[in-house]
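Handing you this structure, nothing more for now.
Omission of a single protein chain aside, the complex is shown with its protein chains in their original locations.
Labels A, B, C, D and E are assigned to the chains in the order they are written; within every chain, residues are numbered from 1.
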Amino acid sequence: MDKFDSTQPAAHRCLDRVVERLCHPDSLNAVWHNSAEGAAMPSRDELREIMNRLAVAIFPGYFGQAQVRLDSLRYHLAANLDSVYQKLREQILRGFCFTCEKQHAVCAPRDSQSKNAALAFMDTLPEIRRLLAGDARAAYEGDPAAQSPEEAVFCYPSLRAMLHHRIAHELHTLDVPMIPRMISEMAHAHTGIDIHPGAAIGEEFFIDHGTGVVIGETCVIGQNCRLYQGVTLGALSFPKKPDGTLIKGISRHPILEDNVTIYAGATILGRVTIGRGAVVGGNMWITEDVPAGARISQEKPYA
Amino acid sequence: MDKFDSTQPAAHRCLDRVVERLCHPDSLNAVWHNSAEGAAMPSRDELREIMNRLAVAIFPGYFGQAQVRLDSLRYHLAANLDSVYQKLREQILRGFCFTCEKQHAVCAPRDSQSKNAALAFMDTLPEIRRLLAGDARAAYEGDPAAQSPEEAVFCYPSLRAMLHHRIAHELHTLDVPMIPRMISEMAHAHTGIDIHPGAAIGEEFFIDHGTGVVIGETCVIGQNCRLYQGVTLGALSFPKKPDGTLIKGISRHPILEDNVTIYAGATILGRVTIGRGAVVGGNMWITEDVPAGARISQEKPYA
Amino acid sequence: MDKFDSTQPAAHRCLDRVVERLCHPDSLNAVWHNSAEGAAMPSRDELREIMNRLAVAIFPGYFGQAQVRLDSLRYHLAANLDSVYQKLREQILRGFCFTCEKQHAVCAPRDSQSKNAALAFMDTLPEIRRLLAGDARAAYEGDPAAQSPEEAVFCYPSLRAMLHHRIAHELHTLDVPMIPRMISEMAHAHTGIDIHPGAAIGEEFFIDHGTGVVIGETCVIGQNCRLYQGVTLGALSFPKKPDGTLIKGISRHPILEDNVTIYAGATILGRVTIGRGAVVGGNMWITEDVPAGARISQEKPYA
Amino acid sequence: MDKFDSTQPAAHRCLDRVVERLCHPDSLNAVWHNSAEGAAMPSRDELREIMNRLAVAIFPGYFGQAQVRLDSLRYHLAANLDSVYQKLREQILRGFCFTCEKQHAVCAPRDSQSKNAALAFMDTLPEIRRLLAGDARAAYEGDPAAQSPEEAVFCYPSLRAMLHHRIAHELHTLDVPMIPRMISEMAHAHTGIDIHPGAAIGEEFFIDHGTGVVIGETCVIGQNCRLYQGVTLGALSFPKKPDGTLIKGISRHPILEDNVTIYAGATILGRVTIGRGAVVGGNMWITEDVPAGARISQEKPYA
Amino acid sequence: MDKFDSTQPAAHRCLDRVVERLCHPDSLNAVWHNSAEGAAMPSRDELREIMNRLAVAIFPGYFGQAQVRLDSLRYHLAANLDSVYQKLREQILRGFCFTCEKQHAVCAPRDSQSKNAALAFMDTLPEIRRLLAGDARAAYEGDPAAQSPEEAVFCYPSLRAMLHHRIAHELHTLDVPMIPRMISEMAHAHTGIDIHPGAAIGEEFFIDHGTGVVIGETCVIGQNCRLYQGVTLGALSFPKKPDGTLIKGISRHPILEDNVTIYAGATILGRVTIGRGAVVGGNMWITEDVPAGARISQEKPYA
Partner (left out) sequence: MDKFDSTQPAAHRCLDRVVERLCHPDSLNAVWHNSAEGAAMPSRDELREIMNRLAVAIFPGYFGQAQVRLDSLRYHLAANLDSVYQKLREQILRGFCFTCEKQHAVCAPRDSQSKNAALAFMDTLPEIRRLLAGDARAAYEGDPAAQSPEEAVFCYPSLRAMLHHRIAHELHTLDVPMIPRMISEMAHAHTGIDIHPGAAIGEEFFIDHGTGVVIGETCVIGQNCRLYQGVTLGALSFPKKPDGTLIKGISRHPILEDNVTIYAGATILGRVTIGRGAVVGGNMWITEDVPAGARISQEKPYA
């Protein structure tokens, strides 16, 4: 019959060929990942849902429903947190399976490990809220354009970045693989602020504007510190093993003591210490310790 | 009955405890906001919807439906703008209630104030479109990679940032609280360009690439200016009151006269004036006035 | 009847007036675009769908469904790619019509041109996957915080940026207008990394953190190069024609030979060559060639 | 300009004319409803949401999430019921306003009346569940094709109809206007079973197949009755007032005592009583009392 | 490689075989339809959207948004009707193409025919609304359980059925193929009332309960008639052509003059006339004319 004649044979042949090549082990092999026990991979969509639910739990009214009634808050909070717990436990398990080396072995402990990590995380939520409320206060106090701490929760990328970081950091501390990094990267995509889940950050922390800020894995930041856009707290060099591969996990990022301020575009590299109350000027390039109370800035008169 | 035995008592006890603590006034108090008259808080989702509708109204075909028929444009525009007006009026009211100090008093004028602000804003839409069409022309003329002004509307973060800014700035001028800042921050998240709604920006403005640009609250920018990625127009210092709190609202950001160009990564701080036609080179650090017509750049030979 | 009395005449008059002005040719003309033959404009939503489907085709399991079964992968891949082909062909056609100067003429070849470009693109998918698998390896090898190449696919903005770039670059090479730029800008909005579709980038490329990176239209980058956040590979000047308009399309961006590393915040401008294996330090400002193997960095002790 | 020429003037003129006529008071007046105080009308979508949530509360696992964990059931049930209460209270208020005759007066008691009705309804939910569990048992016991009471909950239109009826009847008993009827009609549309919310139906009630069943407003049905498809329990005549309008609200439908069975297509009209344990055969036409224990059927041999 | 071993070869072989057979012309041929010029088929989803929009246009507030403001009704109505017109024109075109016998010929008039039919239909909307308002009045006046005409619009399947019928009938009158039938069937699925689009139905028509009512293609119904559930107005016999195929399109269904009432379950077959004011009792079987004013009912005492 005429109607069953193929009308785009060239397109067909092309698509068939592409499918063939993309399914060939040589091609597939390079991008295929086998989780332990054939577990599903961690899911971006589920993590996004988890983060949205946690934002609602921590800052009711600012996220989720715009109107919250105190008298029934408890009902909805309990249901919300139970869902978070179930979902998080599943994603943590997928994280463990993703990175597990015993690809095909049965590995029973992983499930209870996931449950325990999820519960331990849930237990830190009140403390996470306390810290984030402090971060909102710091934003208000540090920015002349801010009208109230509440405005900071609503509008400031710093609060979004810290919401993700303080959650990701707890999961990182619990040795959960993959998931903390995915949570951090969500905030990075949203705010341009890239904080590694490993970084330890003290109370009342504020990043103004924030785009381009990088805070490395082994940073230690004291209380009441403030950064501006484009600040890098990075590593100076990457020691390698004799075989030429990088040594992973050594302390290689700066320490900021309490009350340190770093202005826009400054770069601080290596395991240096910026002493208590020091102020680092914009665009500075720092690879050595800065004493407590110092105020350093560049002299860069134009030609 | 067996089936009603609790199977995860530990998880239960944990979640119950967390709910208890998150509902405790000591914890809730730190993040709870009472709007005047128990009004709902401003809604991110509604503001996103308003911005999407305004983008469609201003640039028909580029946003929303890809195919627009001129003959029925008027029908859909009228319905769209009526929806924008209703929604915006509601969000403006929420903004007023959010920041109102008379927490529990009845405050009748707020509703008509919201209506008037919303109407006054609607009235500026034709002018906003005119300005944005100029910004698109400036993008085309300023970027050798641009093929047409239309491409700029479709692809350039500068246009997205200015769409939000010119709208947020009108609302800021009408003394609407919270809402302008939330609109600006949407563009910041999308483009990495952070323009405070207070900044006054002249015609034919263009920011190339844009990531990391910061334009402060009291900036004044003339016609036909151009910025590149990573430029900061910021404040040099934050004067404090005797009690140590920041003084808010004083003019503390740069003035750019007409035809000024600032290359990537330059930082200009304080209430300085960059004179008409001046060109500031990349990575420059400027804290003093620059005369009209000057071309300043760094000498930074490498070692 | 009472109920049909108008209750908001002022609001009405205002909205009617705004509609009138926005529909007036003087206003509409500035933002109206006529595609050839009245074709619809390219659609952001369709391009987003196309990119999501391509991500699933290239990295099954990482994007889309979290669990993929090898045995039926082929079925879903074929259906997915057929949809991509149909949708892409349509968007390419819209791109051609958008930029076509013969506004009202019938232009039959455009349709087969779109089909051919779409098929030619589909044919490059296996090669695009091969290159992206190499980029994932480079991320793992270059970042001490990375645990595995798989983690890079999941979490690293560099991979997202390169996914978009390698696709956009193929379409750019096929002379498809508009579409490549829109695809690039999606990645820019997501990652803060702005790579022009014209840039030619070699194998095993990695950008760490990435926010603020700009790679210009005529850049040529060799194998195994690595950039950090805030690096600009830009143009030094924009030659103009006698009539004052910019000359478009000339080679004006840097060349990086193989194995080059550029640290955070460095700016390299103009058609200069960074020689094989060279290392450019953070915040460097380069406008001249750098010899192969050189290690250049600034001396910037603080005052 | 050419492009602003109208291309479909006839269509325009037509649509403008239709809009004009549909907005003319003569046309609008016939379909316009003014609720008291300008309240919104009851919302079908909200009622559908309420019914879905109630189905989940009453039959966990059968509706909503397919997997329910006993240990956290309480959390989700509480949140669910709070949402039901809030939504139902709002719809009840709209029902009162819809039917209120004091069109423009302020009518404060209506709000607390709605709250009280909503709470009184919530209080009946455990009893509603008990009755529906009995209806499921009756379905299993009465139908040789049923495998278990659970199957009845999953698959039987009778259960869907009774779920709606038992809820609508409680609201009807609470003198809530409009809403019960809308809830009944949802079930009618779904099952073809039309039960007026006013009907009083005893325990363990079952309707097999159900399509075409009509049960009138003032029916009284005892325990353990069973109907088949196409049964009508209707009114025989509609007494009129002297002015010719119908008298509303008088008892005009049948009474079924306990253990009555009515086979398919039977019609029973008027305030007759079908005595305890009676069986009415298919297609019977009954307008008089039937004694207890009677088994009546037609003799209708074909010609 | 182990991981690329197929794990479900039996399932594969089965699915491959099923695909093969379903794509084989012998199978496909029996269900494949070629519209003229390869046009898309009519779309259920689009027709559902059209009907939803028409319901909003005719009964504002009852359908769509629960709160409608009179002052901006005109804006939204105009936009809504323009969308209806565009969508309906497209579906009418698809209907013409679906039934066109010149399968592969170009058939230019079809497009303007569709446009004209769509416009002619739009022009009848005010009349359709007038008729439906009459149908709502009839429902209120005819049912002792009804509280107001408004309740009828909200809850009565009769109104839903007539909304679809009066629209479908206009399209049928305009000789639009397929679409009217699809619109009728939507109402049939929702209400159990099956009215063929060809039936001509007078003003103030009401069907109580409605499930199981069938009104045939060539019925003619006068003003102020009323039916109950299960009434059939059908054909008595289907004359065949000499070749044994049915003769289509001859008048073969009943005529009801004004003020006729037909009680539940009655069946009236053939081109008979039920005279003005006649009342036909429940379950009656009528195949001959009934004189004006007659009241006929069965004598069916039980045995």
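Some observations on this one:
As a convention for this text, a contact is a pair of C-beta atoms (placed from the backbone, for glycine too) under 8 Å apart; a residue touches a chain by one contact, two chains touch by 3 or more.
Source: prediction; values computed, not measured.
Across the entire complex, the residue among D:Met41, D:Ala57 or D:Ile221 in touch with the chain not shown is D:Ala57.
Mapped onto chain E, the footprint of the missing chain covers residues 10-11, 14-19, 21-23, 27-28, 30-33, 40-44, 94, 98-99, 177-178, 181-182, 184-185, 188-189, 192, 194, 196, 198, 211-212, 214, 216-217, 230, 232, 234-235, 238, 245-250, 252, 265, 267, 269, 281, 283-286, 296-299. In the full complex, chain A makes contact with the omitted chain through residues 3-4, 6-9, 11-12, 15, 69-72, 75. Against the chain not shown here, chain D presents residues 57-63, 66-67, 70, 73-74, 77-78, 81-82, 85, 115, 119, 122-123, 125-126, 129-130, 132-133, 136, 141-148, 150-151, 153-157, 190-192, 209, 211-212, 229-230, 264-265, 282-283, 298, 300, 302-303.
Throughout what follows, only the chains that are shown with their structure count from here on.
Fewest steps needed to get from chain B to chain C, stepping only to touching chains, is 1.
Distance between Cα centroids is largest for the pairing of chain A with E. Across C-E and D-E, the chain pair carrying more C-beta contacts is D-E. Centres computed as Cα averages put chain D at a distance of 24 Å from chain E. Counting partners per residue, chain A has 28, 32, 78, 81-82, 192, 211-212, 230, 265, 283, 298 as the residues that reach two or more other chains.
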